[in-house]
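In this view, the complex is presented without one of its protein chains, the others remaining in place.
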Amino acid sequence: MRKLCAAVFAISMAACLPAAAQADYPTKPIRLVLPYPAGGSTDGIARLVADGMSRRLGQQMVIDNRPGAAGNIASDLVAKAAPDGYTLLLGFNTALTVTPGLSPNLTFNVQKDFVPITELADGQYILVVNPELPVKNVAELVAYAKENPGKISFSSGGLGSSHHLSAELFMAMTGTKLTHLSYKGGGPAATAVLGNEAQMVFGSVATTVPHIQAGKMRAIATTGLQRFPALPDVPTLDESGLKGFDVGTWYGLLAPAGTPQPIIDRLQQAASAAVNEDSAKSGLALMGLRPIGGSGKDFNDLIVRETATWARIIKEAGIKLQ
Amino acid sequence: MELFSNLALGFSVALSFHGLLYCFVGVMLGTFIGVLPGVGPLVTISVLLPITYNLEPSSALIMLAGIYYGAQYGGSTTAILVNLPGESSSVVTCLDGHQMARRGRAGPALAIAAIGSFIAGTVSNVVVAAFAPALSAWALNFGSPEYFSIMVLGLVTAAVLSHGSMIKAISMIVLGLILGLSGTDVNSGTYRFTFGLPELTDGIDFVVVAMGMFGLAEIIANIQRPEAREIFSSKVSNLLPSRADMKASAWPIARGTALGSILGILPGTGTTISSFMSYALEKKFSRHPERFGHGAIEGVAGPESANNAAAQTAFIPTLTLGIPHNGTMALMLGALTMFGIAPGPQVMTSHPDLFWGLVASMWIGNLMLLVLNLPMLGLWVKMLAVPYRLLYPAIVILSCVGVYTLSNSSLSVVLLAVFGLVGLVFVKLDFAPAPLLLGFILGPMMEENLRRSMVMSRGDPSIFVTRPMSVAMLLIAAILLASMLIPMIRHKKEEAVASDA
């Protein structure tokens, strides 16, 4: 019943949306739906972006935290919202590109139900090991793992998380066998490496760089195609012999499909400017993120490309949600 | 002495005009928010976060920390006055604190909570100041098997908590463990006990269960017993604890402080387990354990000290390892990153003003809480004099809206009603809800650590008895269990002999 109401409401809104309304958009606060609970660094990113965009659009951007179901609750809500530019999604890579490959019966279709507005920021992961593990680079790690099959454990923030899939991709490309220890989130996963419960992790910048600097973790490689500026001496996996290894994290802004193009353009400009202002840049840099703010088309291509990659890895590694 | 110069630096930050101002603002806001049922520090901090960007990092952190422990303090007030535990650590406070309030002793209950918290805060602050680096290294030795074993110990203490049947207490723990497993399994991604509802894939929120089983059930029970309603106001004795109260509370406060200071360092589990353990400890040490659950002041003093001590030492892993203890701490870490400070082992050396300023401000904040709250006791107690027919709709509406805001979902409100009913039924059948809540909190963590330990040991359960810290905790649990079961069996035998004769 509620869904029906929403649908009727959506259609009537779309039908009677006059061009004039688009011209002075936005006339009321915009709801930015976030697939995370209040708290955590992602919430911080959202507030940073919302703050910058509010100032540019002249309307308050209100953050609506709708956590749950690996981001699917938030995605579903926005997918079914009125396409009037007043309900937007702050999406991130796994929820939009991994989940479709993992759970077959989603209530929405990422590529049909959304218009990508812009990719806000991206970042990469860092492959770190506990310093007690006698390896200094990728070649040594692979050799050690082959001599001691199953002896190295990697930690992850849960099944299907980027940490987990990166490790699966690593195993597939190197022919090694590592034991998977899964934790509730990236923070505990990184801590496990500090305590040597797990020997390696594909960790986020925020959870690894301080410990690398303190000598409590050893950086082996980064997961992007370019080296990470804060760690210029650490090679990428791509240049360490795993040709084409390119995994990262990103955040982007999406609207429900059917949102008028002028509104999308307006939002794209505001978002792009918001992430590229100095204060936002420095805030993002600390989380190891790089501001992007590119075109909607680039963002769409990224989603299509990564969805295909992850679907392939998930299939090859035989990962299933039971 | 490095420690003294560090503390001097800390106090110079905390005692600056801005330090004091933001500490005061944070503590006041936190108390206010904590008192409101269902509104947690998480929501408050996330609202205030954008404002803090314009502050100095140390001022911002002082204010956020003030909200955090102020809210914890305020939460105890609600637990004592209206039996609504807004946080896992105040569940235990409900047990005897609310019973004291019902007996007209809300004043002493609130006062001893404030005094105990202050003493615990002071001591644990010294612990943080003196041993932070050593302790954070120690916490790292705590692996999955150790976490599993300490949770077993925690559950055994929960069985001690309840008065009455052991079987019933254990049943409630097991039921709590099962309920806690609801949601997405970390290891396999399987949705368990979600009944096809996407909102349940992240599990049921603790606050919903606690407020339903304690708060809502209590309200209904109170309306059912018209004679019980006005009990609060009728015989309010003195506001402050008597000399005898202080004497009875001295050791519980000391033991609670020690327990909380140590356990607080373990990310994720510390605060809750410490308050439950402290309660069990006091009941064990007491010469009159039968008074517990009927308004024993030791049952408020110990756990309140323990959870406040734990709340302070919880900052150690948060700041030095970058591991947040809970959502609120995660938000504070997020705030730090926004200021250009990466949490991690070098925070203490790279930003000594921030770290030591926070340490000093926590002590000042605790002092402020005490000074602000003692005069407010009278006000709180007067609130109980409001006729119940006007008070309870207010509690209901605040709880419902508060629960809704947890994840902006109506289903949480529906679940609040469901757990209200569950609470009523179990209380009618003489089952105590507190052990269920501990099981609920520990269930998923226990399973996660058990399964991970078994992966690590390649399926060999001896991993739990070959690691020294783990085996020590299991042994204590076994001794505790035996000490409860043996008198019970002996008692039964005597009964049997008596009836034969």
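Which chain is which? They are A and B, in the order written, and residues in each are numbered from 1.
The definition used in the following text is that contacts are C-beta pairs under 8 Å (C-beta built on N, C-alpha and C of every residue); 3 or more make two chains touch, one makes a residue touch a chain.
Definition applied: contacts and distances are computed from a predicted model.
Undergrad: Just to verify: the chain that's not displayed, which of "Urease accessory protein UreD", "Tripartite tricarboxylate transporter TctB family protein", "ATP synthase subunit b" or "Ribose import ATP-binding protein RbsA" does UniProt list as its protein name?
TA: "Tripartite tricarboxylate transporter TctB family protein"
Undergrad: Of B:13, B:43 or B:100, which one is in contact with the hidden chain?
TA: Considering all chains, including the one not shown, the answer is B:43.
Undergrad: Against the chain that's been left off, what residues of chain B make contact? List them.
TA: Spelled out for chain B, the touching residues are 36, 39, 43-44, 47, 165, 167-168, 170-171, 174-175, 177-178, 181, 185, 187-188, 190, 192-193, 216, 219-221, 223-225, 388-390, 392-394, 396-398, 400-401, 404-405, 408, 410-411, 413-414, 416-417, 420-421, 424-426, 428-431, 447, 450-451, 454-455, 458-459, 461.
Undergrad: Hey, which chain A residues sit against the chain that's not shown?
TA: Looking at chain A, the ones touching the missing chain are residues 2, 5, 9, 29, 31, 62-64, 322.
Assume only the chains that are shown with their structure count from here on.
Undergrad: What whole-Å value do you get for the distance between chain A and chain B if each is reduced to the mean of its CA atoms?
TA: Centre-to-centre distance between chain A and chain B: 33 Å.
Undergrad: Which chain A residues qualify as touching chain B in the complex?
TA: 37-41, 43-44, 47-48, 51, 64-70, 72-73, 76, 102, 107, 153, 158-160, 179-184, 187-188, 190-191, 194-195, 197, 206-207, 209-211, 213-214, 216, 282-283, 286-287, 321-322
Undergrad: Give the list of chain B residues in touch with chain A in this complex.
TA: So the residues of chain B touching chain A come out as 42-43, 45-46, 49-50, 140-144, 184, 186-190, 198-199, 201-202, 267-268, 321-324, 327-328, 330-331, 333-335, 337-338, 340, 342-346, 407-409, 448, 452, 455-456.
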